[in-house]
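Have a look at this one before I ask anything.
Only a single protein chain was left out; the remaining protein chains are all shown in position.
Letters A and B mark the chains as written, and numbering starts fresh at 1 in each.
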Amino acid sequence: MRYLPASEEDIRHMLAAAGLERVEDLFSSIPPDLRAKDLDSPDGLSELELARRFLSRSRRNVSSTCRPCFLGAGAYAHHIPSPVDHVLLRTEFYTAYTPYQPETSQGTLQSIYEFQTMMADLTGMDYANASLYDGASATAEAALMAWRARKGGRILVARSLHPAYREVLATYVRHLGIDIVEIPFGTDGRLDLDALGEDTCDGASALLVGQPNFFGIVEDPAAIAERLPGKKPPLLTAVVSEALSLAALRAPGSAGADIVAGDARSFGLPLGYGGPYLGFIASKKPFLRQLPGRICGETTDTEGRRGYVLTLSTREQHIRREKATSNICTNQGLCMLAATVYLSLTGRRGLAELARQNLSKAEYLKERLVEKGCEPVFTGPTFNEFAVRPRNRDGVSQALRDANILGGYDLANAYPELEGAILLAATELVSRSDCDRLADILGGAS
Amino acid sequence: MSRHIEEKLLFEQDRPGRTGTTLPPLDVPEKNPRDLLGPLARTEAPRCLPELSEPDVVRHFIRLSTYNYAVDLGLYPLGSCTMKYNPKLNEDLARLQGFLNIHPLQDDDAVQGALELMDTLSHSLCAITGMDVCSLQPAAGAQGEFTGMQLIRAHLERQGDPRRIVLIPDSAHGTNPASAHFAGYSVEEVASAPDGCVDVTSLKERMGPDVAAIMLTVPNTLGIFEKNILAICEILHEGGGQVYVDGANLNAMMGWTKPGDWGADVMHLNLHKTFSTPHGGGGPGAGPVVCKKHLEPYLPSPVLTRRGGGLAWDHDRPESIGKVHGFYGNFLILVRALAYIEALGAAGLKASTELAVLNANYLRSKLEEDLRIGFDGPTLHEVVFSDEGLPEGVTTLDIAKRLIDYGFHPPTVYFPLIVHGAMMVEPTESFGVEELDRFVDAVRSVLREGRETPELLHGAPHDAYRFRLDEVTAARKPVLRWTPPEEVEE
Partner (left out) sequence: MNIPENLKYTDTHEWVRTEGDAAVIGISDFAQRELGDIVYVEVPEVGGDVSPDEPLGSVESVKAVSEVRCPLNGTVEGVNEALEDQPELLNSDPYGEGWIAKIALSDPSQLDGLMDSAAYAAYVAEQDS
């Protein structure tokens, strides 16, 4: 078999050196009554056969490559510059292990330090970690972090936060005796500030708000922070599922957020049918020791040269075991590298320009839709995504399919109160004419 | 003179005016965040994102890559990590447009290829482990453990009592007790017998109505097969508990024995270990959970189901524990794992296991001449040596760091905790006998240096991009990001 570097001769030689006669002798410690019957699986395939089989599988999927994609809902289609993948394909990066032996992993470690810097900067926070699994689990980890920092207390969650993120949060806290209280949204699509009464907030450890939220609405973290009553208000946690928005919006940290978490997949990772994505979490100094996951820090070697190491490991499972801040071990290392390369290529001005393009496309689409008689569901401002009621409800899905357009997301799936509304995202990938065509279909003309 | 080129941080090479990407001209009227969002808009560009050209960026990261050791360079004998070869075809397959660019919320009928792939993988993993059903959602082993323990809890709750305690051997990986805790359980250590296996008598005495489950790694972190596994499963089941198997060491057993046949109720797998998906410098991995039928109702939602001649996601799962991932799991990692399984086939998987165990036993027989083994008895795919008998003044850490100078990544050190100064060696099947011999020679040379010129070890490594790094100061005075000079506090 082409992945096994051993000939019959090699095997004989090694068996002899180990003092054994047959390969079967290697498994003498497995009781005979536990030995498996042969696996009922097909024979192994050659490269050619495998390639054909997988190509065929991939062709049975309608991809967003050659058709306009207006689907967002937590996963936004962006262009990935070529150099990103070329860097990821360096085997020194992708076939390397977690950098526990720092002297032989400075490549990985320096890129982690660079990622942490850029994420902390973008979010307006003091520190960021080296990644979590995805935006949903990052949300759960952020809530737990706030809960630990405040030494307990219910968790307030905006109803307008991504439904899957809320589900994962519920799964994570289910057995920890933590209550979750939902805070509704108003007609502007934003968090209903009137729902943040003293009773609700008193003793709460965290308030989780999407920024932008699931409806693409831009929240006002400063207004929310101001509204939180008490000496020890719940920690305001901004959850970002469209990381590109960080280049257009005021940094959540500057606007009053105590913790920022979310998904940085928009920075150089493909849609990939949902994974692997790139969870992140960032916080202010006082909560550093409550940050979950790996963190990389700067130090010096015996020659006084600057280098990087994983640090503050005592928060983690391999040391604290059942008292760890999280059970996370393997995170999303290579995805984090992709984001670091991506952000270096776009740079601060390129990212701002990209954000402007996204905003412009979405606004254009919104205007065309309104012209064609569609109604935005909310009055609040948006970034590159918004909710709209199509004028033409009947056969919309089929019409979109016939026109080879992907999207949008039917909001009734998660919000029965928004029956008839769909969520549309417009990124730099869609063209003016794509937007015109979509507006025509949703407005009723065909 | 180092052969490495010193590479500063990105931010220290910032050259305002340079750019690494170009966007097509905007074909719609330009809108500015400040006009539309007022005070909600960003007023300043993020200071720390550098301005660099494409060649600058590429050069930066290629230089960084040269500082890394990787499994494509040589042996990475990390115990319980299974650093095996990552097949190159799988990188190409995972990049096929029809996998890369599908949105997770597209209609089920538009992604039948992806669904069929996941369904086939689920069935393969069940066949390999002797289990009934599978969830591919968990993004890594730890998340798989958490999911598995939640399944157990849901099942016991249904029976009327979730119970309080999970039993875990002292040789277990730290994620085990951490995951049990997050599933709402308290952890108690179950004693090991002198042979390194679970002390069955002890277990029988401890088993009671407050014990929900035992979490076992098989073979354990000493590389030793739990010979009383049938008895252990019986004790737990008779007492009304469940058996969780940590599948991190599956590379020792694939094709030879199936945890489902022993009586295991649920286990997780590490696709980035046993199933060759790349370690990536710390992920992404995947930690699918396979289990017996009685746990099926509680699986994370949604679940793949046959509907109208094809596959579809079934979200109607009232007893599900919920979700652990925003979507369906690390799909592009699943693609690689299935490609690996289909490339090998039944015979190939078995042959891989055999070679992994043979390589480990070959290394053991050679290294036993020079190092003390932690626990005697047959070992499978990995072996643990202790620091007993090392030259005077030489520690396990010294050996590890000096091996770097010989062009190897050190084995896992100081784990499991039950062996003093542990060195856990797992070669995997991906290296030929010549590389194993090179490793043995290196270890012998290091030990000789330890006896004759120990200062070479204490200061090691001497032939790496960086020498020994000060982890104490890094923890005492954490510096976790670059700060622009104008913002540095005095």
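Keep in mind that, in the parts below, a residue touches a chain if its C-beta (ideal position, glycine included) is under 8 Å from a C-beta of that chain, and two chains touch if they have at least 3 such contacts.
A quick note: this is a predicted structure, and the numbers were derived from the prediction, not measured.
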Remark   = Going by the whole complex, the chain not shown touches A, B
Remark   = Full-complex touch with the removed chain, picking from A:S28, A:T65, A:T314 or A:T379, is A:T314
Query = Which listed residue (B:D109, B:D210 or B:E471) would be found touching the missing chain in the intact complex?
reply = B:E471
Key: On chain A, residues whose C-beta touches the chain left out of the figure   = 289, 313-314, 319-320
Ask   = Which chain B residues touch the hidden chain?
value = 414, 471-472, 475-476
